[in-house]
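Of the protein chains in this complex, all but one are displayed in their positions.
Our next item is chain A:
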Amino acid sequence: MSTITLHDTHNNDHHDGHDHGHHEQSFITKYIFSQDHKMIAKQFLITGIVMAVIAMGLSILFRMQLAWPDKSFPILETFLGRWAEGGRIKPDFYLALVTIHGTIMVFFVLTAGLSGTFSNLLIPLQLGVRDMASPFMNMLSYWLFFIACVVMMSSFFIETGPASAGWTVYPPLSALPKAIAGSALGMTLWLISMVLFVASQLMGGINYVSTVLNMRTKGMDLWKMPLTIWAFLLTAILGILSFPVLVAGVVLLIFDRSFGTSFYLSDIVMGTQVLPNEGGSPILWQHLFWFLGHPEVYIVIMPALGISSEVISVNSRKPIFGYHAMVYSLIGITILSFIVWGHHMFVTGMNPLLGGVFMITTLIIAVPSAVKTFNYLATLWRGNIRFTPAMLCAIGMVSFFISGGLTGIFLGNASLDINLHDTYFVVAHFHLVMGSAAIFGMLAGVYHWYPKMFGRMLNEKLGYLHFWITFICAYLVFFPLHFLGLDGVPRRYYAFTEFEFMQKWVTVNIFVTWAAIVAALAQVAFLFNFFYSIFKGKKATQNPWESNTLEWTTPVEHIHGNWPGEIPTVYRWPYDYSKPGSEADFIPQTVPYSQTMSSNMPHDFEGNAESERIQREWEEKQAKEKAILD
């Protein structure tokens, strides 16, 4: 299959594709087993949205438990059966809820839903490529992801319930069905789902990297790529290098669970039953998990950063400030993210010497993050900002990135982490930086590239409504949680009823839950807008945001192969907005310098003597003409 498709695209490159896109596709090859990157992007996005809605629903369930621990909601029993007997969620099921909420959000929504969607959509479109390097593998990547989702959700329909050892599934809890019901079949399904998911991510990642490195259009050298592509490229590299480590860890855990090995287990007594496992270490899992797990959080945030860079630049009508610094900081984050995993393990009993080392690397990673933030702010300075919903979300993203990043400085400090580890401070921190910043980056992407995906526009006013409610509520939900953490309230507590000192936080919990419910309801505005506009939205024009990048040179109607004729050639970087001397406030990448003599700048020619000479002659001529006119 893949060779046929490649051949097909190859042909079109040479014959200007007159017969392009005219061969009939059946419903199945077009919408289901599609190999077209644009369709696969939409599949990833819609699956991601569905999973996000599910995970958000789960979070509302456990937020209700936290807010009203003594109250019974008989309606829950109707839906959840004996997991909520008498209308009250059971402790085991509460843990299952937080586990599956975390797993879905981190892996299925913010990894697959975010980079799956936008890497697939934008890498070929912004680089001038007809399709991915391997469309077949791309299709496989989506379907493995889909199966992973189905397997994960199927664990809600088994007797022992879904995995419930937390999304980090630390053994021995996750290895021993006796320790918690969710560690029976539910955990097996979790592990299977995760292996499928990683396979999907690897196929996707290899595809992204090979497409970016090998298939760019004429003139598109690496330093002319939009920052989105840089972010996707580095994200994919991160994924390729770190996800296999998770699989290794998962396989060992499967062995421990099903074949009686002792990789993670040692010296365990359940009740009075002495288990035969000897010689393993639970710490090993943590090292393997976080070796993926920390790069994973950058896999989540980097595409969001890339998307925001693009959206902020387009809507400020200004070049992104410090393009090179932005790229180097992404590269810095990529490299550093591999050597900071230990900051999740400061208090595991790991050798304290390691704690010191990991603290140093962790706080260093704050420097490139700070550079990115300041560059965003500098991009806004003296801009001409258009508040499209995408721009609002991108600004929201920057705000959350600052807030979440700053609380990270506390947690990255090993000494402070002693008292903050596994408390609500951590919950607040990563929800700001992943749950809010990355989600807002994703929303910015959806609002911005929706016209490209569906050929129609989203309703702007609904977008404003959605943004403002979500933005405000996200702060209302996560800001107060820091203080619970500072009071020593641990996370993953089923109820605060057993501790006297936690009683004072119950009102805060109720407030937070209400804010979460409002935020969840606000998503209805987005969902309605999204699905309604697919069919009924205003028809999009070719370049609705007046953007420079290549994807807006393709026709609105999707065609296989993206461009009807020859693939456009790229002459300039993607950020020539409001260039002095230019009539329009944007100059697309496909416009050669010869057509913009009045706005060219010396450094545009990168030291090319011939071009500089032509420009100089032109300028002299202009000066003369001006002199004559005067």
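Keep in mind that, in the parts below, a contact is a pair of C-beta atoms (placed from the backbone, for glycine too) under 8 Å apart; a residue touches a chain by one contact, two chains touch by 3 or more; residues count from 1.
The definition used in the following text is that contacts and distances are computed from a predicted model.
You can't see one chain of this complex, but its UniProt record names it "Cytochrome c oxidase subunit 2", from the set "Cytochrome c oxidase subunit 2", "Phosphonate transport system permease protein", "Phosphate ABC transporter ATP-binding protein" or "Aldehyde:ferredoxin oxidoreductase". Residue A:Gly322 is the one among A:Gly322, A:Pro544 or A:Pro564 that touches the chain missing from this view. The chain omitted from view is touched by exactly one of A:Met56, A:Leu241, A:Met457 or A:Val508, namely A:Val508. When the full complex is taken into account, the listed residue touching the unshown chain is A:Gly356, out of A:Gly356, A:Pro555 or A:Pro602.
Check A:Ser399, A:Asn509, A:Gln523 or A:Thr590 against the missing chain and you find that the one touching it is A:Ser399. Looking at A:Leu462, A:Leu550, A:Ile567 or A:Val591, the residue that reaches the missing chain in the full complex is A:Leu462.
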